[in-house]
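A protein chain is absent from this complex, but the other protein chains hold their places.
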């Protein structure tokens, strides 16, 4: 869109605001703009977020990548990669590090499918 | 002379002057300082001043130097090099340029001595 | 703001980590020692550290300062500092140096040089490409335009900085980038490894890296929360609009908008305001009347964002290849910082405009910032910004335009829609529109379609996780309990969009979550899994072997990017037109034997009269240090011994500044007792003054029976210094005293060899001290 500078017309509603009010309005608008993005961030996750969870759980980057890729293949990342690893560990009754490592190396896939009731 | 910074003591007489008065005093003092120098400049001349007079009279720098040196030798520079040249021209009844050139090349020295009554 | 108590505190912590390796100022940093036991390294602290400001009116050398911080223990003062007792006052604000060699082992040498000149924010540029890498990289591969950010490189760099901050005596902040498609992972890595600050701005991902916008925002919230936990300083990316727009001064309203979006989002993601930095650049440069544009903008920004941190970057948009021009611009950029405010003064190498920034130019950049900030110390004590008139009008206008911009974003449906419509980096001054903005689509970009809605039973059993987290389910599965009161409170605060002013308790709050797994890596450092190398060929060990001889051996080669790269620059003026000069200069460089020659700067002095050219080239040989011809250093005599001989022999000196030289400073420093000159050894000195004819010097020496004649001569156009020396020798011979006197010449351009050629007994150049001269005289007298 090409547009001439119509600042003088557009500013009508704000030109009489005090400097303080102007600042308030600026921040109100900015907060409104980011509201949907922050809501989305709360409701969604991503492969990187899930890998970052696994890193914090003490997996290394190669393991984290492998585990998340498995979860993506199984379409269960919406449950949280950490959740999946812990759940698997509980079901297998092994330490969660071991559970994750096994999952990363392709073991226990069927088990995961069973736990999370994945068909196919 | 070595001296500590006694500004705070010395400023006593001027510290209460207004900015305008201060400026006036500054220039009064400066004018007083230069008065003797300007007086001296009025009453004295120098070889360079006399050569500069000759330059203005259309002599070149070599001629000017030679003429002034002659005048110095004769100890008559206090009369003014231009004066001497003009007087010589009048006495010889020749154009002053010619008079000067002759003087520069060492001619007419005796004549100058006679005009200005120089012994020895 | 968080401040480290003192550097000794750092040192205490450090000794546990790095056993006995202390940098000595006269020894090179040893990369192998850094790499040794790296798997066991633990950062000595997390989070950002500010300089410790000194009170107004602090005296340093002969001057008082109002805007300085604690002195360094070891540092390189500005070149002119030797006129002022070598003081090296440090400005109050952090100074940033960007490091971008692409090899971390070269980077760390650069850290050290920058820190030694006063930088305490080391920003390591990340290799191009990594922002599109979906995951972490490991090992020490070489990068392009910067290093790949890996755990090993980050850890080695931070470890090196621990050593360097001990050397200079001030904490140094380490910084890189939490952008790209692996933001949350990199944020975890940085938190774990004690990285102190990072760029994080989803808008940068979207506009300049072409990464999908949803992915960018979803990742950003997680990354920001992790950063906040470590009290890292966040820098936003708004200044890139400035560096990209064709007419950078027109995007000022948009810049306020971009800053506000990242700030508001960061607060909602859990960052305290005092860790959120705006990256801001004076938008213009001369020949624009730039202060008139840059200053109102800077004021408007600081009005709206008063509780945030300001990182003042220097203008890069209008940099050409003339380093002089850039230096002027950057000095004026520092003026804007001083007239408004800056918590961090970033620096850019003056050769950034050539796309070949070299490390010594980084140091020049740091010096320009330090010099300007110190020169402008508390300028606002003397001058003030007018609170009426054109400035105030412009400030108001910028603010209003920014508000109108935000209004239209909401009007078209929100931020994502605005990006799709090309609202950003349009070169019209909003509401003007040039229709040349950067357009990105919701469904487009790198990693499009990769965000995943969290299920109801979603949970993550770790600290600093943002958003929905079914922790009751987590407790159920793990059978462990966490105290979730604080967590709820935190969520509530975020919910309300409440600004969290202080993050003091952030660490503790989050520690509770990872009780589910007996501690996460952010809380228990020992739980981190360290990977060393993955690539057998592309790693630091291979590189270190390759250039070993230049790093450790007797061989030396010039360098600008990597050890032993051999690059030098030739500067020359050719009396020919631009095009001819270009190719003739390359011919000259090739004739001199240089390889890979390239013209890096050209400046027309006059289209017909000539052109100034800078050519880079590679030196095809190395120098064997043991074969470098170096004159022997003769140690000075003991002052007591000198004095004894002087008094025994009642030595007299005649000294004069000769020829047409009115400068007497150098000679006075050699003579005067109060300058530690030779008088203090008992020499009787007759100083004749300046502009003294050689004849008078000799006459005076004869008259007072001086055994020593000192002349000073600095004007060296043509051969006047040589003529003066020759004449002194000749006259001394003619007068029959040459074998009875010691003739010494001094001056900034004088060299011993030259002086001897002209018949002197010796010559002294720049930097000579009284004891040097006295020692020579006594050796000569007693030999």
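Going by the order they are written in, the chains are A, B and C; count residues from 1 in each one.
In this section, a residue touches a chain if its C-beta (ideal position, glycine included) is under 8 Å from a C-beta of that chain, and two chains touch if they have at least 3 such contacts.
These numbers come from a predicted model, not from an experiment.
**Q** For the chain omitted from this view, which of the shown chains does it touch?
**A** Hidden chain contacts in the full assembly come out as B, C.
**Q** Which of C:132, C:421 or C:644 sits in contact with the chain that's absent?
**A** Checking the options C:132, C:421 or C:644, the one contacting the hidden chain is C:132.
**Q** Looking at the whole complex, which of C:116, C:177, C:217 or C:265 touches the chain that is not displayed?
**A** C:116
**Q** Kindly state which of the options C:32, C:286 or C:733 is in contact with the chain not pictured.
**A** The one listed residue touching the chain not shown is C:286.
**Q** Touching the hidden chain in the full complex, which residues of chain B are there? Just list them.
**A** The list for chain B reads 1-7, 10-11, 14-15, 19, 22-23, 25-27, 29-38, 40-53, 55-65, 77-83, 86-87, 90, 96.
Everything that follows uses one rule, which is that only the chains that are shown with their structure count from here on.
**Q** How is the touch graph of the chains shaped: line, ring, star, complete or other?
**A** other
**Q** Counting C-beta pairs in contact, which chain pair ranks first?
**A** Ranked by contacting C-beta pairs, first place goes to A-C.
**Q** Provide the C-alpha centroid distance between chain B and chain C, rounded to the nearest whole angstrom.
**A** 61
**Q** Between chain A and chain B, what's the gap in Å when you average each chain's C-alpha atoms?
**A** 93
**Q** If you average the Cα atoms of chain A and of chain C to get two centres, how far apart are those centres in Å?
**A** The answer is 36 Å.
**Q** Which residues of chain B are in contact with two or more other chains?
**A** none
**Q** Which residues of chain C are in contact with two or more other chains?
**A** none
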